[in-house]
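Rather than the whole complex, this shows some of its chains in their spots.
Think of it as A, B and C in the order they're written, each chain with its own count starting at 1.
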Amino acid sequence: MFQHSSKLQYSVKVDKPDPQFAMLLQQAIGGVEGEIRVAMQYFFQAMGARGDDRIRDLLMSTAMEELSHIEMLGHAVALNLEGAPVSYQEESARDPIINAILGGANPRHLLSSGLSAMPVNANGVPFDMSHVYATGNLAADMMANVAAESGGRVLASRLYNWTDDKGMKDLLSFLIARDTYHQQQWLAVIEELGGFEKNLPIPNSTPEAHETTEHSYYYLNTLTDKKAPEGRWNTGPSLDGRAAYS
Amino acid sequence: MFQHSSKLQYSVKVDKPDPQFAMLLQQAIGGVEGEIRVAMQYFFQAMGARGDDRIRDLLMSTAMEELSHIEMLGHAVALNLEGAPVSYQEESARDPIINAILGGANPRHLLSSGLSAMPVNANGVPFDMSHVYATGNLAADMMANVAAESGGRVLASRLYNWTDDKGMKDLLSFLIARDTYHQQQWLAVIEELGGFEKNLPIPNSTPEAHETTEHSYYYLNTLTDKKAPEGRWNTGPSLDGRAAYS
Amino acid sequence: MFQHSSKLQYSVKVDKPDPQFAMLLQQAIGGVEGEIRVAMQYFFQAMGARGDDRIRDLLMSTAMEELSHIEMLGHAVALNLEGAPVSYQEESARDPIINAILGGANPRHLLSSGLSAMPVNANGVPFDMSHVYATGNLAADMMANVAAESGGRVLASRLYNWTDDKGMKDLLSFLIARDTYHQQQWLAVIEELGGFEKNLPIPNSTPEAHETTEHSYYYLNTLTDKKAPEGRWNTGPSLDGRAAYS
């Protein structure tokens, strides 16, 4: 069962409302790099997790935290929209700065949501649940989670650079920190499961007989006017410890 | 902040797993009549609710309950998929009953989710968040909520009829009961706000000067070979008490 | 069969074209609060309506009116785009006002539609038909219709506030009036069917034996640090007249 406490996970302040920044923040709510995605991904992975109870708990517990991140960002969007003009004023039409601000804002914050957050990205495209990756294979799901938290931290870092609002920078520095942890949290699950060497290839339950292993360790160059790029991927022992790359 | 207790809101049992019914249950999870929709709709409405704190609390509290309904249905899907064949057996190919069962199941329960619930509907179409209706106008949002709970109870009633599994019937009878309450819960908010007479037309904040009221109380017949259907909609005083219908 | 008359339902005038407002008007055409949605919703509900012919006629007749609203708004979009620049002029690049106007306009009005309306919302997201709610249960459908007309009137009121163009204000005041009527039209159908007391819970055909009625009349508080909000929803007799709330 789910419960709610009225305290936010971290305080949310906005020094100067900015409807443009409200629009940008939407990417962190409803974008593929955003919090709805990880909240729902961890929730559905938890429901599908069998075996080790600790991992199921870890997934469900973190899903709660991500829902709490949606909540904080929802507050941040509303605070940035505070005082946004909701009706026409003749003089504003002549003021290019106001027009520019409106030009960069999401008009649906004004028309559709009544100045609050929506489950859409920075282009106003609604989040769709096909981005909830949950295969029932733990290692595959962990990689999807690390990928999601990496994209999330890239986004939060760019949002941090984009604003000079102290309140917003503070909130984003917290979200950046939690993304730091969550990347490592999911990689730590891989380590608990024996590390990459034991888990690769994912899924490690596929019998070797189901694989034409002579095709499992070479780079295929399909470039007609370039030699194969050289690097770790075609030199040395394979990362799963079973062969050498070529 | 969000928290999770390991107890389910109501017990979930399946007497005989049925992969076809797992597919049908998906409509109650990821369909437009489903639980993801109401959970997210109440959550986003709560974040946008200003004014009366009680309503904001009511919305957030109910969002938690709906998340708990997703959780129960997720269990129900997994239990119905228990024991579903995950690999080919020669004899099964000759058994039309098994083929029929598979024919009616969602193949992605086998291929993509590892026998657990997905955030999709009974056709496998992922839920998309454009169905989260939250306008910032309380009366409009309440009507959207009653509509959602009505569609939800229609669906749960049809699912109840469709199965003869006692466990599933029991779970559905609980969800039907909660939908009964939630319909009235949201209508009770309208009553708290003064009832339909005071709230109609929604939004009741639109100045009368913004409306060509001579067009506000008549039925327009666009049928070329039928007379206007007669009924309450074109007879008697208007429901907002301001005029007579024609 | 469908037919078309060349007269608009109401006259459409634009005093001063405004490509930004053309973009905002798109929400009323292709948004979830818009006219495509209600037109298609009433059309599909009409095709599914069995029993009382009057309701089927009411639905089909109103579907026609909503198609006529798309038509008027399509004219309004085209008139607002009249004279929009379709090619680059060096001086304009230096003029922040023109840039701001373009910044706020939908570039696809220029690139894709040739300065006319598209079936998209104010973010340029195309309408998708999953928003056509039609369950085959009349009371549930009526609630969905009242919800749609409420969202529609909220939107039209906001658009009215957003523009100072007299022609546009006149058109919007007409659409506001029709939304006023349509809300009550669909509620009047509920009254014809016996009112909420007789129709709740929706659907009223579910046998009481299919419902664990001991769970049908209480508010569930899931808030860990707040008492249950008190109001009509947990006090007094239930709206369906069968129990008392708690």
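Simple rule for what comes next: contacts are C-beta pairs under 8 Å (C-beta built on N, C-alpha and C of every residue); 3 or more make two chains touch, one makes a residue touch a chain.
Since the structure is predicted, the reported quantities are computational estimates derived from the model, not experimental observations.
Sequence-identical chains make up the whole complex; the displayed set comprises 3, and the total in this structure is 6 copies.
Assume only the chains that are shown with their structure count from here on.
Look at the contact of chain B with chain C and you find the same residues on each copy: over half of the numbers used there are shared.
With each centre defined as the average position of its C-alpha atoms, the distance from chain A to chain B rounds to 27 Å. Separating the CA-averaged centres of chain A and chain C is a span of 32 Å. Averaging Cα coordinates per chain places chain B and chain C 18 Å apart.
Residues of chain C found to touch two or more other chains are 33, 125, 154-155, 222-224, 226.
Contacts from chain A toward chain C in the complex involve residues 1-7, 86-88, 90, 94, 96, 99-100, 102-104, 106-108, 110-112, 114, 120, 123-126. Those residues of chain C whose C-beta lies close enough to touch chain B in the complex are 3, 10, 32-33, 53-55, 57-58, 60-62, 64-65, 68, 125, 128, 130-131, 133, 135-137, 139-140, 143-144, 146-147, 149-151, 153-155, 157, 160, 169-170, 172-174, 176-181, 183-185, 187-189, 191-192, 196, 200-203, 205-206, 210-224, 226, 228-233, 238-240, 245.
By the touch criterion given at the top, residues 20, 23-24, 27, 31, 33, 96-97, 99-101, 103-104, 121-125, 154-155, 158-159, 161-164, 222-226 of chain C touch chain A in their complex.
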